[in-house]
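For reference, the structure is listed below as structure tokens.
The complex is shown incomplete by one protein chain, all other protein chains being positioned as in the whole.
Each chain gets a letter, A, B and C, in the order it is written, and its residues are counted from 1.
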Amino acid sequence: MGRTHSNAFSQVGHFFNVPFRPVLKAICARDATKAKAFAEQWGYESTETDWRKLVERKDIDLIDIASPNDTHLEIAIAAAKAGKMVMCEKPLGRSAAESIKMVEAVEKAKVPNMVWYNYRRVPAVTLAKQLIDEGKLGKIFHYRAKFLQDWTISKDLPQGGQGLWRLDVSVAGSGVTGDLLAHCIDTAMWLNGGIAKVSGMTETFIKERHHNISGKTEPVRIDDASLFLARFDNGSLASFEATRYARGHKALYTFEINGENASIFWDLHDLHRLQYFDHRDEGRTRGWRSVHITDGDHPYMDKWWVPGLQIGYEHTFIHQVADFLGAVGGGKQAAPTFREALATDLVTDAVLRSAKTGQWENAKG
Amino acid sequence: MGRTHSNAFSQVGHFFNVPFRPVLKAICARDATKAKAFAEQWGYESTETDWRKLVERKDIDLIDIASPNDTHLEIAIAAAKAGKMVMCEKPLGRSAAESIKMVEAVEKAKVPNMVWYNYRRVPAVTLAKQLIDEGKLGKIFHYRAKFLQDWTISKDLPQGGQGLWRLDVSVAGSGVTGDLLAHCIDTAMWLNGGIAKVSGMTETFIKERHHNISGKTEPVRIDDASLFLARFDNGSLASFEATRYARGHKALYTFEINGENASIFWDLHDLHRLQYFDHRDEGRTRGWRSVHITDGDHPYMDKWWVPGLQIGYEHTFIHQVADFLGAVGGGKQAAPTFREALATDLVTDAVLRSAKTGQWENAKG
Amino acid sequence: MGRTHSNAFSQVGHFFNVPFRPVLKAICARDATKAKAFAEQWGYESTETDWRKLVERKDIDLIDIASPNDTHLEIAIAAAKAGKMVMCEKPLGRSAAESIKMVEAVEKAKVPNMVWYNYRRVPAVTLAKQLIDEGKLGKIFHYRAKFLQDWTISKDLPQGGQGLWRLDVSVAGSGVTGDLLAHCIDTAMWLNGGIAKVSGMTETFIKERHHNISGKTEPVRIDDASLFLARFDNGSLASFEATRYARGHKALYTFEINGENASIFWDLHDLHRLQYFDHRDEGRTRGWRSVHITDGDHPYMDKWWVPGLQIGYEHTFIHQVADFLGAVGGGKQAAPTFREALATDLVTDAVLRSAKTGQWENAKG
Partner (left out) sequence: MGRTHSNAFSQVGHFFNVPFRPVLKAICARDATKAKAFAEQWGYESTETDWRKLVERKDIDLIDIASPNDTHLEIAIAAAKAGKMVMCEKPLGRSAAESIKMVEAVEKAKVPNMVWYNYRRVPAVTLAKQLIDEGKLGKIFHYRAKFLQDWTISKDLPQGGQGLWRLDVSVAGSGVTGDLLAHCIDTAMWLNGGIAKVSGMTETFIKERHHNISGKTEPVRIDDASLFLARFDNGSLASFEATRYARGHKALYTFEINGENASIFWDLHDLHRLQYFDHRDEGRTRGWRSVHITDGDHPYMDKWWVPGLQIGYEHTFIHQVADFLGAVGGGKQAAPTFREALATDLVTDAVLRSAKTGQWENAKG
């Protein structure tokens, strides 16, 4: 994620009128050689190999945490204590218990804070939010989301270490629940309100894998797949699914929301499109509209290219920085704050709990 | 369904080499005028207004039950006792308890019997079955199916009576669970084996509707929406959903199955296509294939038109009659028999039970 | 085509309220055995092996010509002289010169006559016609159509004889120009008015093929591919293309029409959908609508199944018979008459002429 974040800080000023231009003061990584190479490639002024040094530096206003999940808690709390603004990759903590501490730290320190749930800033998804908030859909009946990948199907894939820490529960906290479902849940609650209760099931298809750090074959303790049914506070019914065993799908995050008057569908594999159905259209020509989200009246798109020319994945991070800087400039918090992100962790915790108990679980913590 | 069945019996001999040509001896309907009009339109030789008369007639070899669900039990048992072959619309009974009696009746009478789960005979779906049985997919990880409609969203729609008995629980047995999920489950178990357990949730969005028969506003007791998670016997995870409140979808039955080596997707709105992904394809050009199921080497399609020219919905019923007649001619049973259809009713019962208990329920009865 | 026509005559009364029910009096084919088998399969009352006998029979009211193109002229003229109604497969003649004689014959005899340009009766295409006639599109700028197949790519495919007469110019008259472009042109002029002039090019990719009748390798004299630019009378610009060398396309007939306010796209591989774009939709949610043409307010569809359930290829022939019978019952001519079909032959002649001269050619004959 270091590249997407660095790119966002570099690019935001080229396309957005922001009250501050980020300065890339320092990159921190445990490996000094890699840190230096990265700094050179991206134009960082300096490097650090110990994040504590970074936190202590007076010339640093904002700490951006893009390291593995098991480091979020300690860094965020220290950064907040040092009065830095804090941005943190998702999920916030490895569990809601960790996240709560992080929320308390930034709120106590009263520092601007944000979690990188970048998919809110896909223009098509932001447009979905606008349409829902304007009441275009009417009463909501159904929400369904899934995030399908297929990159861990091979049993020869090891767990742990560089690039593979997501398979190591001690680092990641959970498997697809925290990694993929967290995105689905964040978007869902942003669009459709709070989730009241869930009934989940999980599976670990491959029980043992070679561990890159221990050098031994070890049990796999993350969830490879995670599904849950849910009831939203507004009464709508939902189903969610995430897996890394859906052959043929690389990063297929999709959601659909069905309202009384209209419905919306979006998927990450064609992120520049929004599918929209409006029952109020004349009957004979009513159909799902494939909206190419590249026009000046689409969210964020007045900053990019002429109609018809699409943007991609990394732009969502640029939008998030633009919004963050705009909020800071205006004395506001940019969403999602640590507190808002905590709500997602309470749901993922409930899903994992339900998968164990076989019961419906309260998703409010 | 009278038209789809009559059409199937009329058409089967035009396109398939079947050992018997069905003769449309009699149509039975309570309203004599309607029965006569229907007989004239479709070329039935005679009409009846009491199904008991039909069952007694010596010139009738096969009774086809296309009437509302609350009539299936009595007619099927009488027909079996009279030694007739019996075909019955799905779901077999209003509950598994009814279905069991029907199974016992046809098995005791040793008469050919079949339930009209017509979607098995969509050529694309039959091809999916062939590919799975050949092992093309490898170990199965995931199955997901949904059946989305939107025709009951208006609160002004009444319940009960002609064309609307599906909203009357006393006639239908259940709502979308028996009507739509039953199709999804039948296909799923045909393709992927038995379902071990389920966790379900249901909802009735509109609590009261005018009842066409009583003339009063009455509580709606069917399920408008029904979702469940499931575990198949082969260990794969599944989610199922049916609703009549998914704005924008008329009859969108879809299923997807993800295996270790390949995946399949199909949907009823483009029933003449099968989406197929094969991981063994060369990496750079690997992608979901949209297979246009209109070639001579596709199931049933050698009987229809030249490649590129699609068939539609009613053809699935013609295929089912062709298979039934072929089986009878060969002294075999055509699938799904009453017994096979009972397995589906056990699952739908478990879903409804789970929606009440909030527990995972055994789906084997 | 014998099957599609027979099916249409058989089925029309099951679904449409028509003033007459067709009676399948006789099937005529040169091979008596095949004729008998076909008659048995489809319920024809009798067979003939000489079409002249058929024309002489008093019990025959209508002659339907579904034989190869080189037989159309003689049969149609004889049938008209005998006072029979005449339906003829497309193209009407092998050239406009033949077609003119056929037009004169039916007009002199004042008999109902129609050419089987069945694609007008795809519900989606008929809806396109309605929308255009209502002025939904506004001024038309562009029309583009193509008909792509790939079944003659192999050089081992012979020409001539049963099933392959379309490659024999003496029987077919031309290659894809008369076979495929004729469909595109008929639809185009129906939707967008007359064609003024054309600039064409053709190609025969495989120069020699084994001839099934002569038993020798002979030059191929049909056009394998045919493209042309056109100017419509209304000023709009057009491009047309047909080929049997477009690998991956079986029968991909598509057309698109761009107007000032709206555009329409249709393709035969998903014939139950119409793509519609309306610029008057609100900007943010404007997009191509994929309209699933299965509702009661879609042309012809009130006669078929419930919304969401699609029909197929053969239904277009049933619709054509329904319209023909309705017209006859009402004392009118059903479109396209022989005269209307002649206009198409004048365009195809002009295309072939232009391909030789390298000049723009007048398309009005």
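A few remarks follow.
FYI, contacts are C-beta pairs under 8 Å (C-beta built on N, C-alpha and C of every residue); 3 or more make two chains touch, one makes a residue touch a chain.
Quick caveat: nothing in here was measured; it's all calculated off a predicted structure.
Put simply, the hidden chain is in touch with A, B, C once you look at the whole complex. Check C:Lys81, C:Arg231, C:Arg284 or C:Arg353 against the missing chain and you find that the one touching it is C:Arg231.
Screening C:Glu203, C:Glu218 or C:Asp295 for touch with the missing chain picks out C:Glu203. Take subunit B: the residues that touch the chain left off the picture are 127, 130-131, 273-274, 276, 278, 281, 283-292, 295, 297-298.
What subunit A contributes to its contact with the hidden chain is residues 3-4, 6-7, 10-11, 13-14, 41-42, 149, 151, 249-252, 268-272, 292, 294-295, 305-315. Listed for subunit C, the residues touching the missing chain in the whole complex are 141-142, 144, 146, 148, 150, 153, 199-201, 203, 205, 225, 227-229, 231, 235, 237, 239, 241, 243, 245-249, 258-263, 277, 279, 288, 358-360.
Throughout what follows, only the chains that are shown with their structure count from here on.
Looking at which two chains touch through the most C-beta pairs, you get A-B. On superposing C-alpha atoms, the copy subunit A sits rotated by 180° relative to subunit C, to the nearest 5. Put simply, the chain farthest from subunit C by mean CA position is A.
Per-chain CA centroids place subunit B at a distance of 36 Å from subunit C.
Computed from the mean C-alpha positions, the centre of subunit A lies at a distance of 54 Å from the centre of subunit C.
Subunit A and subunit B, compared by their mean Cα positions, are separated by 40 Å.
Within subunit B, residues 249 each touch two or more of the remaining chains.
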